[in-house]
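Here the complex is missing a single protein chain, while all its other protein chains stay put.
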Amino acid sequence: MTFTQIIFLVTAAVILGSALMVVSTRNLVHAALWLIVTLFGVAVLYAILNASFLAVVQVVVYIGAIAILFIFAIMLTRREMRDRGPQLNRGWWLNIIIAGLTFGGLFWMLQGWSGFSKAAADFPSGYDAVGQLGKALVSPTGFVLPFEVASVLLLAALVGAVYVAFARK
Amino acid sequence: MNFWTNPVNFVAQWLLGLLTGWGMPGWLASLLIQFIGVVVLVSMMMLIDIFLVWIERKVVARFQDRLGPNRVGPFGMIQPFADIIKLLIKEDITPDGADKLIYNLAPVLSLMSVLLLWAIVPLAPVIFGVDLNVGVLYIIAAGAIGTLSIILAAWASNNKFALVGAFRQVAVLVSFEVPMLATMLIPTVLAGSMGMNEIVQSQNVWYIVLAPLAGLIFMVAAIAELGRAPFDLNEAESEIVAGYHIEYTGMKFGLFYAGELLHAFTFGGFWAVLFLGGYRFFGLENLGPIVAAVILMAKALFGYWLIMWVRYTVMRIRIDHMLAFNWKFLTPLAFVLLMLTALMNALLRGTSSGVYILGMLLTNVILGWVIIEILRGLSRRERERIEGVATVKNFPSPHPLSQGERGKG
Amino acid sequence: MQNDWLYIGLFLVVGALVPAMALMTSWIVAPKKPNPIKQSTYECGMETVGENWVQFKAQYYIFALVFLVFDVETVFLFPWAVSLGQLSLFAVVEGIVFILILIAGLIYAWRKGMLEWV
Partner (left out) sequence: MIPLSWYLILSAALFSIGLFGVLSRRNAVAILLGIELMLNAVNINLVSFWRYGDVSMMAGQVFAIIVFAVAASEVAVGLALVISVYRSRNTVIADEIDLMKW
């Protein structure tokens, strides 16, 4: 077992453990904090996968913005923070079975696939992932349409959220 | 290779030879050496941090026409050590109802987020932690952890004032991150890279000359990001007593305080790296890496001094003015500047360097002039609304710029 | 490239250990004499009224929201900025269109009076 593999296994354990805490903690603020641990673990995974840009972006966007937004929203809807009553639906044990079946089904489908235990190839020398990404994003043969559509999507989200949250004004 | 041209590598090679000579496996030895490097860098930063306390107190004393610490040691230089001992032996009070783990974690995260920044600062062409190819975004990522620590501290200490303070502080922090991101894009566009070392290497002309407005906006956003005056919401004694760290005492408070000081110095350093040519100073850096590191530190101190100068000169701004200033002025301006810079950079790319520099500089100057004119018009209209048309016409404002600030902000 | 991140990981560990060590030292050295008054929530001498959770106005959410949108936007712009030197003028125009669309969102929020601190 190599050093990278050990790091991967530790990270994976942290991710799964904190994800379980996210869905099971009674205190919502704690759930949001466990989500941050999960997201940080995913950022470490990106670093192991050599996707530096995505690792940093994961921290910037998820921990720096989305998690903050969640905490703000939890504190704005304060009534439910002191958690009276059950936090889970009545049929939660049924949902465990559904989730287990989903995992089993995914695993069963994947393990029959030929590329399942593929190893990663080395990077070509002088490979610059960020530069490649930038070129792919704006080249007409690449992803220029998703690039502009993402901008429209964000605009729609901004306008929609502002309108929904403050319709009374 | 000798010590003078590449000191870090020289020491590392020597240590590697020593350790493998003792029979240590190679990968473990190199890991250990990296670890030692990190420990040396972090403890150096902590030492500088202690020194910064002294500088800050001396400088503020001079600004306020006092002497500052002058009893303990020569020029009071031992004073910060005495402060540390005092903080260490103070009783730590954990308030009732505090979330113990998070309460203790928050100050650690706060200082850690600042220390993390020094992993990517290029002290010299060959002295740096790592040369990440996403360095610029890494600054923001480390800042995100700092923002998080503020919310954690306030939430865990179970205090209304702390929570209100943290919310206000975070609202300001995230708001000013937008113009900061936009101005960080400008050196990225000019250098064609996010790597810190590459940005420094490509500054044959300092970017403060090519993009003076960007440097200015970055500095303003950095001061807000640091929570220092005139944006020092977290210390607004009259409104929220001390903000998010109200319930912290002793060393825990000390960690927040140390983090804030080191953060200011660090942003002075990043300002130097992004806009003032980093470790370069008219060829002087070629003398050797140690000279280069000294140059960078001097520039960082200069940036830190600027931040202090602003802090002790300008009064606190109200929070609504602060946010309006950011969203209605800095953010649009930063994005317009970004668009213009990208466009001019593409148009002037083939021309000679003289034309290129002049074009960039003129773009900034013209944009700045247009903005000031717009502000003037707005402030004039505002004054006409308040004081009546006749008064304004008869008595033109003696300070058009300060009036412009008032009308806009 | 992976070694870079290993170094950052080491930095993370040491950067957390150093402040933690300071806290440990103070925990060992400092006196511990708690009493109920000392440990009560500090409100300038007032008794705390009600719960310590106060509900906040939604204004804070709006600023976080606008920030989130612009944050994600710059994530798209950073790769664009890095590779700008190797791209044609057309790519620059694409980026400018991208920014302008989002500025429209900012202007909408502005016109709606959402950026006021009420």
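Going by the order they are written in, the chains are A, B and C; count residues from 1 in each one.
As a working rule, a residue touches a chain if its C-beta (ideal position, glycine included) is under 8 Å from a C-beta of that chain, and two chains touch if they have at least 3 such contacts.
It should be emphasised that the depicted structure is a prediction, and the values quoted were computed from it without experimental measurement.
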Result, missing-chain neighbours among shown chains, is A, C
Write the list of chain C residues that the hidden chain touches. 58, 61, 65, 68-69, 71-72, 75-76
Residues of chain A in contact with the chain that isn't shown? 2, 4-5, 8, 12, 15-16, 19-20, 22-23, 28, 31-32, 35, 38-39, 42, 45-46, 48-51, 53-54, 57, 61-62, 65-66, 69-70, 73-74, 76-77, 79-80, 86-89, 91-92, 95-96, 98-100, 102-103, 106-107, 110-111, 115-121, 123-124, 127, 129, 132-133, 136-137, 142-143, 146, 150, 153-154, 156-158, 160-162, 164-165, 167-168
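Note that in this section only the chains that are shown with their structure count from here on.
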Look at the interfaces A-C and B-C and say which one is made up of more C-beta pairs in contact. B-C
Provide the C-alpha centroid distance between chain A and chain B, rounded to the nearest whole angstrom. 29
Take the average of all CA coordinates in chain B, do the same for chain C, and state the distance between these two points in whole angstrom. 15
Residues of chain A that touch two or more other chains sit at 52-53, 57, 60, 64-65, 68, 72, 75, 130
Multi-chain contact residues (two or more partners), chain C: 4, 8, 53-54, 56, 60, 64, 66-67, 71, 78, 81-84, 86, 95
The answer for chain A against chain B in the complex is residues 3, 29, 33, 36, 52-53, 56-57, 59-60, 63-65, 67-68, 71-72, 75, 128-130
Looking at the complex, which residues from chain B come into contact with chain C? 31, 34-35, 38-39, 42-43, 46, 87-97, 104, 107-109, 111-112, 115-116, 118-119, 129-132, 134, 136-137, 158-161, 163-164, 167, 170-171, 174-175, 177-178, 181-182, 185, 188-189, 192-194, 241, 246-247, 250-252, 254-255, 319-320, 323-324, 327-328, 331-332, 335, 338-339, 342-343, 345-347, 349
For the chain A and chain C complex, residues of the former touching the latter: 4, 44, 47-48, 50, 52-53, 55, 57, 60-61, 64-66, 68-69, 72-73, 75-76, 78, 81-82, 123, 130-135, 137-140, 144, 147-148, 150-152, 154-155, 157-159, 161-163, 165-166, 169
